[in-house]
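Note that one protein chain of the assembly has been removed; the remaining protein chains are unaltered in position.
Labels run A, B and C following the written order; every chain starts at residue 1.
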Amino acid sequence: MSEAFSPDEMMTIAAARALGNSDICFVGIGAPSAACNVARLTHAPDITLIYESGTIGTAPDVLPLSIGDGELCETAVTTVGVPEMFRYWLQGGRISIGFLGAAQLDKFGNINTTVIGDYGAPKTRLPGGGGAPEIASSCGEIFITMKQSLRGMVEKIDFFTSFGHGSGGNHRQELGIATKGPTLLVTDLAVWKPDPVTKEFTVRSLHPGVTREQVQATCGWEVKFADDLGTTEAPSEQELNTLRDLKARTKAAHEGQAA
Amino acid sequence: MSEAFSPDEMMTIAAARALGNSDICFVGIGAPSAACNVARLTHAPDITLIYESGTIGTAPDVLPLSIGDGELCETAVTTVGVPEMFRYWLQGGRISIGFLGAAQLDKFGNINTTVIGDYGAPKTRLPGGGGAPEIASSCGEIFITMKQSLRGMVEKIDFFTSFGHGSGGNHRQELGIATKGPTLLVTDLAVWKPDPVTKEFTVRSLHPGVTREQVQATCGWEVKFADDLGTTEAPSEQELNTLRDLKARTKAAHEGQAA
Amino acid sequence: MAKFTSLKEAVADNLRDGDVVAFEGFTHLIPHAAVHEAIRQGRKELTLVRMTPDLVYDQMIGMGMAKKVVFSYAGNPGVGLLRRFRDAVENNWPHALEVEEHSHAAMANAYEAGAAGLPCAVFRGYKGAGLKNVNSNIREVVCPFTGETLAAVPSVRPDVTFIHAQKANRKGDVLIEGIIGVQKEAVLAAKRAVVTVEEVVENFDDVHPNACILPNWTISNVCVVPGGAHPSYAHGYYIRDNASYVEWDAIAADREKFTDWMNKNVMEKDETVFASRIENLKGAGK
Partner (left out) sequence: MAKFTSLKEAVADNLRDGDVVAFEGFTHLIPHAAVHEAIRQGRKELTLVRMTPDLVYDQMIGMGMAKKVVFSYAGNPGVGLLRRFRDAVENNWPHALEVEEHSHAAMANAYEAGAAGLPCAVFRGYKGAGLKNVNSNIREVVCPFTGETLAAVPSVRPDVTFIHAQKANRKGDVLIEGIIGVQKEAVLAAKRAVVTVEEVVENFDDVHPNACILPNWTISNVCVVPGGAHPSYAHGYYIRDNASYVEWDAIAADREKFTDWMNKNVMEKDETVFASRIENLKGAGK
């Protein structure tokens, strides 16, 4: 039934499916924002989307370029100051799902977006953590989306911007962190979930047409595959149309402004 | 020139005179509220009045019965939440003058509004401190108004609801309090200021017609009078009219509501 | 997600014997109707948290529902003392009352810390104040940068908070305007929250983007109770019934008079009576 789709589209749609109607999501820019809004426009119309700019319960018609575009405020249930956002809403434990991206990711869901190389004399200075350190510890659980690459999915990250499962097992609890941490990784090739005991990310399903070898070839650690490895359900026509319409509206809106 | 006036009126007007146009006042209910609003309606039209209910820059037409009457919000520059009031505005050091009343007061400006008798088994349980403990330490300086009585002005207060000059001298600095503390006491009989060194309240001027003996007879500690003891200037016609009009408007408004 | 229910149902569903409960509202929007329903349902052994206990806690204390009260100013604002509260503290009538007393700053910070999910609030306070000596929940923390000693109090985390607000929309989001007090914090700090409102409107499209709005997923029950704050007030709906506050002083001064008044005005009534109590206060004063 479904048309051709890109790995990127599959990634966004697979992430969208993991979101439910009663979720309260802390949304980042890029793939997370697209996934959250596709969820809202398909199976989860009542999902609550929160951007760290203070906008609570937004329903943007186009995707924002920044986390603080005017559209987010205009469609929000309410807009609060940034200190309140981080104190009452994030630290207060009211967010069920936080979305994070990564420049570098290890198999335990630890994330680096700070530096490549040494912190004091970096090879590449990246933007840094922003909200991520506390999103990683305060949200009920963490979903990660990223495109696979040997540069990105590494055995050892250069800097612990945000803590996932540390060195695995009960490392979170040992640090006094009460939340679940990363429970889902959606890449352009596969859906991963942490092993219940070791907490190492394990491939649960390959996107349609993707092979185990492709997943391993773009991942810097030795990949574990689930015994009952499945295939990710291809995007439905509705999912694909929703995503493409959203992207088209976004492109038109952003180009319109540049004119 | 001036008409007959009551000791109460003199007290309110003498307190009003101590306020300036650039003052930011934390106002309590009762005599302080009347004094602050008389100042605003006479010589200090730009004075900023703040009530702990969160109303900043109020200009009520009638005196509120409570610190949170609707009139305060309606005439305010802005109304903030109570946590913000106590954090940003009071603790933030933005208030120049805090007004306090007292059930019991000692000669160093320490105040009790908590209990008469033992805290654990009180003879009389009073309302308690409310904002007073931090008003006393966070405002630039403290003005106190109260009617004199042997029951109220005592050698030793039963409970330190709010700290004035402690046991006098540099006691405030020793506790790490950077603000000035009580700098003015206006009673129905006299204007008092702390001695620059001992910090003991000293009578600086007697209200018109009041004798030293009257002051001493209604004060539980041995009263010190300034060498250059003066007489408080009698209320001007404008001051008296302003206060009486305010009280009349207030009475009419409050009785109107009861109907 | 907020359910629309009757106040009777909301109290029955959310308030249990032994709960730590906050009925909040700083002079404005005091949830009198919710308190009266709690009194009718006869809850016991409550820990009552509130900055200004006011008439509402005077009534619950007098009715013997309170095990403990956590507060910062136990007066009848602008009138005087709280006589039922006094009778409990001074004479153990109707039974002994445990008291945890703070300053306003401490209570406001404690609600803020509760909303922020923290175990304690840290602020500059209680310098030289006597409450430090009689309340073991006032402690200290040292700033690790300057060495300054700061005050710490436990955060307030009620089992349930009741507030009154102006409006809900059809989805159950709640709008609070004017003197907003600590209501947002009291709701966000609590496990469960019940909001009585003056009315329900279609949506909040015309409301200021930074107005104080509680999303429906922070609230358990929304109950439409016009006049539900009386004799307190609802900004934009009716003014404060100052005369009732003055009258309370005489009612509460006498145990028998108090009991009679409670029977006649609370026990024998239900939530619908509040609408009639504000008839003469609508649009008055302005």
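As a working rule, a residue touches a chain if its C-beta (ideal position, glycine included) is under 8 Å from a C-beta of that chain, and two chains touch if they have at least 3 such contacts.
Everything numeric here is computed off the predicted structure, so don't read it as measured data.
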{"item": "Chains in view that touch the one left out, judged over the entire complex", "value": "A, B, C"}
{"item": "Hidden-chain contact residue, picked from the options A:M11, A:I47, A:M85 or A:C219", "value": "A:M85"}
{"item": "Option touching the unshown chain, where A:P7, A:G20, A:P133 or A:G169 are the choices", "value": "A:P133"}
{"item": "Residues of chain A in contact with the chain not shown", "value": "29-30, 52-55, 64-74, 79-83, 85-87, 90-91, 114, 119-120, 122-134, 136-138, 159-163, 166, 171-172, 175-177, 253-259"}
{"item": "On chain B, residues whose C-beta touches the chain left out of the figure", "value": "22, 24, 48, 56-57, 73-74, 76-80, 87-88, 91-94, 138"}
{"item": "Contact set of chain C toward the excluded chain (per top definition)", "value": "116-120, 122-124, 137, 139-146, 148, 150, 152, 154, 177-178, 180, 207-212, 235"}
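The rule is simple: only the chains that are shown with their structure count from here on.
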{"item": "Chain nearest the overall Cα centroid", "value": "C"}
{"item": "Distance-maximising chain from chain B - centres being C-alpha averages", "value": "A"}
{"item": "Centre-of-Cα separation between chain C and chain A, whole angstrom", "value": "40"}
{"item": "Whole-Å separation of chain centres (CA-atom averages), chain A against chain B", "value": "57"}
{"item": "Chain B and chain C, separation of their C-alpha mean positions in angstrom", "value": "28"}
{"item": "Residues of chain B touching at least two other chains", "value": "none"}
{"item": "Per-residue multi-chain contacts in chain C, two or more chains", "value": "112, 184-185, 212"}
